[in-house]
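Rest of the complex left out; these chains stay put.
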């Protein structure tokens, strides 16, 4: 029988709490970037996801994603309401920690993934439709993909895809969905040029605390206080430093000055890029992964988006989608037995790159098509977009009858 | 010379500026204000207690112009900021006695533009 290791429990408690904390941090990262009249609507969406998706996870989500496998495609309903999920470790998932703790850690991932998408809906989505849509998305997009990649018996996992902390499952998945929704929702009205962020310090705070929480995210994915956790911790810190710096220099080169928002975005891009690779690669590889992630992110955010003109308001696709794709592929390149449990191109295993690409493509296809379908359903039933008038007045007042700040005492 | 004060909807600011530019009025001073008018405010709710506040965010433009520009300015503002629903705002015109450009010390019509 598996035995609980108290030190792993200690670390995983902390890691789970850290990942939970990322959702409020994200609420500020996004909230600071929108116009003042929409700040609460963004935060509301993040917090409601924390509640609604969290609850769904307990009721059915965990069972769908990690429950006993059915045909490699989805978990069975055996674990709904957490039936049978107790403080005894599972024989497959986190064998040194209580099964409940593994479930809790995964709960935080299930929460943050749809929360990441929120940035693409900013300033124009109807709250009720959003809520309906996001629950469906969590159930029918996130849970299956998580099953494929991480569950015992999931078909992508059997295929050998490496995804340390959720490059495909989380970032590619959310990034593609964000792109789809932002295109379907259409552009915000009257934004000839992007309005400056209403409270950039909030976004700075968000980026800093996402960084902090990401240690739980990546190093926690080792599921214990072990060597893999340490490697993931170090590569996480390095990749984000390198990415932040590269973005700064790109800004300097292309826009004359280094910008705060650039550095903050770069840090997040680096964190995303290293996520699937965190426990598999060397610190030096982390520098490269972060740097290239930043390059790709910068290119998509500042060149590709303006070129195509879709309104991915807070660059969820550019940063999470593209850097997630890069990270997934980079894992196939840089994974090294010397640092983790996988081997990639540099270890003389080029096939891994292809396996990674497959996982990415499948995620893109499933997430892209599935999201579009769910969007049409939700749009048909409720209408996803607010009226022009509501958009002008702002979502805070129209969707929630609140304003972020008082103008007067 | 006249001193034009216009209260408009915040999201119309860009349009108004663009329209004024067409009339070669590109100097103005802008303030964020709260308007209390016919337009009903949105009832805000904080912990279940409703706050029926009829103060709405508006933007105030102050534009000093030479007499010959007054109508063009007023027209431009009206064209670009009207939605036809309560809350569109008002334009007030005051007489301006003197205008001085600090940089050069110019006075009067010279200084205004």
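Going by the order they are written in, the chains are A and B; count residues from 1 in each one.
The definition used in the following text is that a residue touches a chain if its C-beta (ideal position, glycine included) is under 8 Å from a C-beta of that chain, and two chains touch if they have at least 3 such contacts.
Not measured: the values here are computed from a predicted model.
Engineer: So how many copies of each protein chain are actually in this file?
Structural biologist: A x3, B x3
Convention: only the chains that are shown with their structure count from here on.
Engineer: Could you grab the centroid distance between chain A and chain B? Build each centroid from C-alpha atoms only and quote it in angstrom.
Structural biologist: Centre-to-centre distance between chain A and chain B: 44 Å.
Engineer: For a test of understanding, state which residues of chain A touch chain B in their complex under the given definition.
Structural biologist: My answer: residues 190, 192, 392-393, 397-398, 401-403, 407-408.
Engineer: Once bound in the complex, which stretches of chain B touch chain A?
Structural biologist: Those residues of chain B that touch chain A are 9, 11, 14-15, 32, 34, 42-46, 55, 57.
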